[in-house]
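The other protein chains are all here in position, but one chain of the complex has been omitted.
Moving on, here comes chain A:
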Amino acid sequence: MPLNLERFRAAYDKWVEESLPDYQAGRMEHIIKTYPFVVPDDIPWTAYSGDPANQTFALLSSGGLYLKESQPAFDTASIHGDISFREIPKTVQQQDLGIAHKHYDHGLAEQDINTIFPIHRFIELEQETVIGTLAETHYSFSYVNNAVGLVEKTLPELISRLKAQAIDVLFLVPV
């Protein structure tokens, strides 16, 4: 059964109302427990076929990465989180990246971005022809609670960009 967005929307609105004081006070543990997590029973599946050496790979992180010089940071104040994503170029270097995400320790990623976004390992694998192509563009999200906005607005746009780049496999790394 697909995600029932209407049912989620009602539960989510109630959760926002009840959780706002705790959220504003930084009491995350409680509100995470009461979040109306909606996951359908089914598990989507697209069979993998072919050989990585002939395919195009893209990375997706939920670490709140953005380009400090040219992109806005994610909204880290709203209880809804931020449903937008940033495009991260293959050529990105450690010093180009900012991290806007309040709910994990950035210390290790600030030392080495590959701990959460192994772009440089993928570039090496492309050079060694273990994978065919590493896409020119990769994707970063931050903290998101507003699943309705994510599903209705953001994901169709993301999928259209993945298809425009002819991505064969998406490697997702949450934080």
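Here is the rule we use: a residue touches a chain if its C-beta (ideal position, glycine included) is under 8 Å from a C-beta of that chain, and two chains touch if they have at least 3 such contacts; residues count from 1.
By our rule, contacts and distances are computed from a predicted model.
Considering only "protein-glutamate methylesterase", "propane 2-monooxygenase", "Selenoprotein B, glycine/betaine/sarcosine/D-proline reductase family" or "Spore gernimation protein KA", the record for the omitted chain gives "Selenoprotein B, glycine/betaine/sarcosine/D-proline reductase family", by its UniProt protein name. One chain is missing from the display, and on chain A it is touched by residues 3, 37, 39-40, 43-48, 52, 60, 62-63, 104-109, 111-112, 114-116, 118, 120-122, 124-125, 130-131, 141, 147, 150-151, 155, 158-159, 162-163, 167-175.
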